[in-house]
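Note that one protein chain is taken out, while the other chains of the complex remain in position.
So that you can tell them apart, the chains are marked A, B and C in the order they are listed, and the count of residues begins at 1 in each.
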Amino acid sequence: MKLYGALATTVALALGAGTALAQDKPAELKVGITTFMSGPASVFGVPGKAAADLLIEEMNAKGGIGGVKISPIFIDEGIGGDKMLSEYRRLVQEQGVRVTLAAISSGSCNIIAPVAEDLKVLNVMWDCGTEKILEDKRYRYVVRTQANATTEMVATVLYLMKTRPDFKTVAVVNQDYAWGRDSWELFLGTLKAFKPDVKVVAEMFPKFGASDFSTEISRLQAMRPDVVLNTSWGGDLDTFVRQASQRGLFRQNTTFVMPLAESSLERLGNAMPEGVIVGGRGEHYFLHPETKDDPKHKDFVAKFRSKTNAYPIYPTYHMAQALEGLKTGYETAMQANGGKWPSPEQVADAMRKMEFKAFGRVVKMREDGQGLEDQLLGLTKRVPEYPFVIMDKMMLIPADMVTAPVGERSPEWVKTIKPDILNSDRLKSYDYK
Amino acid sequence: MRLRLFVIVLLAIVLALPAYIPWLKTPILLALSNGLAVLGVIALLRAGQVSFGNAMFVCLAGYTVAFTARAAQVDALVLILLGTVAATLAGALIGLFMVRYRGIFFGMLNLAFSMVLFSVLGKFGAVTGGTDGLRFDRPTLGFVQMQRDGFETTLLIIAVFVALVAGILVQRYFRSARGQQLAAIKTNETRLEYLGISAKRVFWGGYVLAAALCGLGGSFFALTQGLVTPEMGYWVRSGEIVFIAILGGSGHAIGAFIGAFVFEFVKLYVAAWLTGAWQLVLGAILLVMVFAAPTGIFGLLERLLRPAPALSEKRA
Amino acid sequence: MNASLLLLALMDGISYAALLFLVALGLTLIFGVMNILNLAHGSLYAWGGYVAATFGIVIAKAGLSPLLILPALVIGAVLTGIVLGSILEIGLLRRILTKDPILQLLGTFAAFMILEDLQRLIWGSQPYFVSDVVSLLGTLTVADVTYTRYQLLVIPSVAVVALLGLRWFLNRTALGRQVTAVTHHREIATAMGVNASRVSLLTIVIGAALGALGGALAAPTTSITPGIGAEMMVLSFAVVATAGLGQIGGAAIAALMIGLGRSFAVYLFPEVEVLVPYLIMVAVLLIRPQGMFSRVATRRI
Partner (left out) sequence: MSKQQAILSTRGLSLSFGGVVAADSIDFDLYPGERLAVVGQNGAGKTTFINICTGYLKPQSGQVFLEGADITGRTPREITRRGVGRSFQLPQVFGEHTVRECLLIAASAKAGRTGALRPLEQLPNAADVEATLELLQLAPRAGDLASSLPEGQRKLLDIAMALVLNPRLLIMDEPTSGVSTEEKHLLMDVLMRALDERQVTSIFVEHDIDIVRTHASRLAAWIAGRIAADGPPEQVLADPVVIENVIGES
């Protein structure tokens, strides 16, 4: 009896070994992930990392990707571009990492994209927004599993035109760095396509990380523009909103447009007034009208809350999309590869022809590596269920309507947008229930 | 002389390691570029002056390289030259104003100038690429178009050579009469004037030298990264450079490079291992240096390297 | 620019200048006594802010009246000053008193780096704030622009009190005169039997508390985030350098110049706002290399 048992195990082992050889899968899939663990942007990086830990654990529990477990290695973007670059190369050339998720800041993406290309490393830009990277240069190894700045800003204008169409004057208070400047350029360019005669009354770019906006606020109070755009995030946005509400700026009848505010709502609590147009850089929200009751999503929200006691914000969803996209990419590539473990090249190619779904709608990947992710915006509203404002009058805007087609440059393309897309029946709106 | 041996060994290591561990090229190149900038700041330290703005010259050279590389097909060697020249000219100009100030005023004014450059680069995005900076494609090196790997190897060799030559020349300058006059500024400017020596002119020389070396470093930095950002000129960077100078020790040119390498790798590994606490570790190291080894790592090595050093070489 | 905008710019500048002044005051005081420029002063500002914010949150959690936050801010600042100030003085400053000025700078820079990370380890990187007190104090309207009483009245008056209080302390009290004596000439003061190290400890605690107070008072209107320390440090240096090292009254004027200059810039040429402090400093030092209010000391030979 014993003998048979021993024999059985030996055979089993032999077989196991045999199968292992046949597929020659790696023992684990090392994934380098850059995220901000220090510096102001850690308001995104830390939740992003939390989500990564959570989701990777789950994936591995379910057998990882095609039976291969994912083992993440994190790089802190906060140590500065050059140090990050060294660290990135250490991962690739010392630890043999062939797949990376980088990065949060567009600056980091700018540094890493060409390096990844040269080192033949599959890089998924998991959170950075700048559309320029994929529009200026064609990459083979670099893809983005989420929308880009153009999609976000054009959708924002669309939502503004749908909800508060009659306005004449607009002002901007953006952080003085690339995103703040570029997003304003895109916003204004698009807006002009709808309202050629719109008047810009003030362009203010307080320095990144400014701690006092009282002068900007006074100026807005003195000018009373109809619309104020503010694409800032983190401490800057919190400070602005808090000071503005203390100063009663929100009481005057101005429409505030804050495309990144979803990531600040819980922190701001009641400082954030009702009726502000907010978005979350994509189409994902813990109260997503279509997926909020989807058990997978509910479960994620619950787990994330118990881990960080905060509701998930957009970077966590972007992380989910990156991992989900990577998984789908590998699986499609594996099929195409006759079940064999694919090379980064094969995955990179596969990731340009596939679709995947995380906690929102399906994201469709394009041949230029850009993911087509719809956009969700809404109006802030106070509700008894939450100690902070939530999004009401949500609208889901299909990505293909608001993204520059392959090979076109966004700043020029937005000027060509036809106002009549406002009448499209594909713009679905939902109330908070 | 043991020092020479030490340097040779160091060079051997720097050149040999990347052959086996390719990823080391980037950090080593960055360390060398930093080292060159530090070398410049050491010149100022010898005059007893701390600049919180010398990264501005690093940055200026970097942008010169980037602009030229984007505008025209120019070889990397020419780019390095242009970057250095630009920084030197800027240094010569700004220096005219700076030599009037000492101590904290000198430090703060340099900081002020660098912050002006920093914000201007960030603001006029149309021209400067804003805070995301300017990326440029790999230029030819020695008029040969190379892949990243070959490019970096060659650049590394050139950088090592340049660093060596710069180190030797600067050390010569330190030991020259002019260099000693510079060091005398630290202790007694009145006496210099009463010897008929213009402290301002001597200091101006030191300042221009510092700017030139920072420019040289900045050019290599830009070529290594293929991207320049305003961050290169942020005052914290200038602080880093001074930090490294103290770490390595300002008693000898080589201190700059010792410091730069230690700093680069400490920061790299600390950041990788105990994320979010690298500043703490660096701070602790700095404190230890201040109390235990005010003459820097070189000061510690010196006894091993030079049995009987001239007293003037003992200074930090 | 018309009269009402002028008025607005003034209003905006004042409260900012007041905060700036409090921090710079602490810095310049410490410099006066130790003759060391404390690069860690920015961290005191940040720590003050975090401690105050924590107090505020505790009070809010305990369901006490937000009015209690005001005293809590001050207490928080004073505690921070006493604890960090003593640690700095005993642990670092008095030990590097005789060292090369460069090493002194680097020493305090090291302290700054350490405090920055400790602060991040303790409070994390999420923004902190305590805004209830501001809303409670209400607002007032000038040229139909709304201001918070807190910014327009509370902060500036605290700054004025600090200035006058310190003046009185230094000139009228025995202890204060000892401080002044040490400021002027440490050796002589010691020779005259002043306990210099006790005086320095006291001064640095006061200076640290002032820095922390700046942060504490900022907490209700701004988000306390990593990095505000470094920011404020550079600005307060600009103030101190512009005024002239160790110039208390001068610091007030320099802070006003920079605060107002900044807010005027936002109205007239927003793009230069960030540069204003540096431009002002450069301009002043061009004309007076020692700063506005210090006299050029001819070295005795």
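Operating definition for what follows: a residue touches a chain if its C-beta (ideal position, glycine included) is under 8 Å from a C-beta of that chain, and two chains touch if they have at least 3 such contacts.
As the structure is a computational prediction, the values presented were derived from the model and not from experiment.
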Write out, one label after another, the shown chains that touch the chain missing from the document. B, C
Contact with the hidden chain, among B:126, B:177 or B:292, goes to B:177
In terms of residues, what is the contact footprint of the unshown chain on chain B? 172-173, 175-181, 183-184, 186-188, 190-191, 193-198, 310-312, 315
Could you list which residues of chain C touch the chain missing from the display? 300-301
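Basically, only the chains that are shown with their structure count from here on.
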Set of chains whose contacts include both chain B and chain A: C
Could you please state the distance in Å, as a whole number, between where the Cα atoms of chain A are centred and where those of chain B are centred? 38
Taking the mean of the C-alpha atoms as each chain's centre, how many Å separate chain B from chain C? 33
Whole-Å gap separating chain A and chain C, where each centre is the average of the chain's CA atoms: 39
Pull out every residue in chain C that's touching 2 or more other chains. 120, 271, 274
Which residues belonging to chain A are in contact with no fewer than two other chains? 38, 176, 205, 207
Under the definition above, what is the set of chain B residues touching chain A in their complex? 21-23, 25-27, 30, 119, 122-123, 125, 129-133, 135, 147-148, 221, 224-227, 229, 231, 264, 267-268, 271-272, 275-276, 278
Chain A residues touching chain C - in the complex, by the definition given at the top: 38-40, 42-43, 46, 176, 202-207, 209, 211-212, 214-216, 218-219, 221-222, 234-235, 238-239, 242-243, 246-249, 251, 267, 271
Contact residues on chain B for chain C in the complex? 45, 48, 50, 97, 100-101, 103-105, 107-109, 111-113, 115-116, 119, 123, 190, 235-236, 239, 242-243, 246, 276-280, 282-284, 286-287, 289-291, 294, 316
